[in-house]
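Note sheet for the following structure.
Other chains dropped; remaining ones untouched in position.
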């Protein structure tokens, strides 16, 4: 099974990278661009049959390694 | 097997005549794998077919030279059984296509060239040329290249200590990214690439092989055109962490005596490393591709032989030492595989899936590779008379404008992104004439500088190349070092054009003359040709990277005025040469005239004198005069510690202040010492002139007062302001 | 004082730290490999600068999960002094020995230069030889040194005198909240800082402002 994990900065945490991208897009003439935030997407191949188990494992991975929950939040998506 | 068509030959960058030669050498038609192997080995990048005949004219021997050109890097003796190992290499085309990864993998590649010889890298330099600042791509390229160099070098923990940055519209479509690495080894622990002897295991270590940069070597030799961005050649992605592991693992293996030969897999990967090792060892090599660690499934022999995956090495071990070596590489969590054996056939034999997929004489790939005496025309002689200029211009305004111009402004924005202090041996931040790195645990150090002034080389390839060597030698001298040897990176356009070939020949001759006169041999180098887009060539850019020895890192000089009340002395004669000067370009808006002539005897005389002053502790403040001339040099000396100068000057001001005559230095000393220096110079027939004294917080001349703070602001501002501008 | 330096595969200021420790203690520190399970019995553990495992994902994230860090955490809990410099500081926050997180520099660039740093707190083994408010010069060399902690944590750090070093004279190189350059844990035996005092101990390279830190540790932990 394949999983996609998103790790993004929490809402209150400043995202200078996103801001810089937004700025650059505006400068390129994309006037309709408002706020931009950047995060990470991690695609994981999982040798796991059971969805619930997979989710639990992924959650554990996020808590242990993939996200720093002081500043980041995560979302998990399973792609069967 | 696929029959080879004319079109396939063409797509491999081989001419009809070359293909005909291949058939003769093979005594049959090559198959596709063999054609691919020929195409990379006979490419300009690997074979030096356009330059080889001329490169022979360079002086490569000398008392300090332990290993000259021909190995992965040059090696020089720096005393006490220590050697310096160094080389410079370009990653121009990849950096234009993907600036971050192109520059990063350039750094990785040159580091491997140095540590494959048994040296631990201790310093990195980078010489960069970008297009006009106004060009829509320039900002993005500067940003990516600088981040890429930092990203890789910083992670490796090797300080990046200096370099050069120029902007010129001639680089709009072909930027230059030249990186130099200097390493340190013991004289009795140098590793070479000659795979001597038969029956020895050939081992593969490092990262797995993927379909990276296939045909990178031929790409680096083919002229760009508008649609090459469409061809989407794969650019490699660098993995500095793996390189760090590879460095440590290789050095650990090298501490044993298990290695016969070792070579990094650079351009043309497995092909060139195996062919070159076999060639140098006078042996044959048999490879079994089934054993090659692979990142992707279903790779063909063609792909594996031509892959340019990074962070890989090929080594030949003494028989029976495989397990010991494997243990080291496993500890560092790197792939290790025995993928072949040396033979006595002088043939490169490649097996895949049980079949022989290539079988070719190694000499056909090396000695028998084509060498061309390409026709060339020398650059026409330039007008040597002084260009016209407006003698009424305001000196202050001109100085401020020059210091704030793209080619003269502070490079702080660049080098603050490089870890230049890691290893705790870098003496002072970048920004001086040459960088100095102490040899760990000793009082001696190495001085390093990279130099070339492409606008001079365009005006006069011979004098310009002489100047590049002379300026490099002068920069090393200005910190108190004894210049020992150089590496070069010859960046030019299409050698099939007689004018470009003329630039190449003239430059090589100029380098040769200067290196001979200054006893400054060439120990390694690299050629990057076909730097053209839509028929427009870059400026001829023979970059010179020099290394010098500082006997005592406490006895050095730097450019900063350090104390008020010191006498400022100019050493070397000023004619006021404005041809091709930055003054003429930035203030008068014209690029014209002859390049400044270089009097190599005066260079040597003046430089040896200045070095003597530093070594005997008579001065600790020295700056050479180059781009921008005397007044720019004085301003640079004033800005560092914010100490000004009162100058007593008379006569025709502008050429004297901004001319770019060579072989000159500014030094300061106490007033008593200055008298003695002037007297000693006179005895040695060296021209000196007392310019004034260090004082206050302004530079005063001809009644004008220029605040050092204003100079500093103008000097610092341009780069960050420019980079903060819109990207696109 | 007996000391140890933890070595990750891409540590790169490990030697710099070891050289200083040898200079001030007269004995070579133990160099402890990241894959080992135990740190020898020492008074001070240094987690050095560098890129640990390449610092992919987040600086220090993978290193915090390494085998050796389990013992470093255990020893820190028992009161052994732990000093994390640069990447070491990142590893200590990632392993929760210190609060907060180190984010990407606000200007998004790696920054390598000397910066003025004020000594905010002298009530610690690490800073006892400095005077309060003293301004020293240390180099920084990092891409992710932008210290972040939520308001509550910051208030605690401020209130408990756990902010040891602050960027001074308006020169905050990375956007750290409250100009924080270095902090202590609650028990004051663990300190992390982004600047490099270990590379400021040789007059040839600049003012030797880092020496008091190491000499102070020797006095305090001898």
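A few points about this structure:
A, B and C are the chain letters, set down in written order, and residue numbers restart from 1 in every chain.
The definition used in the following text is that a residue touches a chain if its C-beta (ideal position, glycine included) is under 8 Å from a C-beta of that chain, and two chains touch if they have at least 3 such contacts.
These numbers come from a predicted model, not from an experiment.
Although the view holds one copy of each protein chain type, the assembly as a whole is A x2, B x1, C x1.
Just so it is clear, only the chains that are shown with their structure count from here on.
Inter-chain spacing, taken between the CA centroids of subunit A and subunit B, is 40 Å.
Look at where the CA atoms of subunit A average out and do the same for subunit C: the two points lie 29 Å apart.
The geometric centre of subunit B is 36 Å away from that of subunit C, both derived from CA atoms. Multi-chain contact residues of subunit C (touching two or more other chains) are absent. Residues of subunit A in contact with at least two other chains: none. Those residues of subunit C lying in contact with subunit A across their complex are 57-58, 61-62, 65, 94, 100-101, 103-104, 106-108, 148-150, 175. The part of subunit A that touches subunit C in the complex is made up of residues 13-14, 16-17, 20, 40, 64-66, 68, 70-71. Within the complex formed with subunit B, the residues of subunit C that make contact are 9-13, 15-16, 19, 49-51, 53-56, 109-114, 139, 141, 143, 196, 198-199, 202, 204-205.
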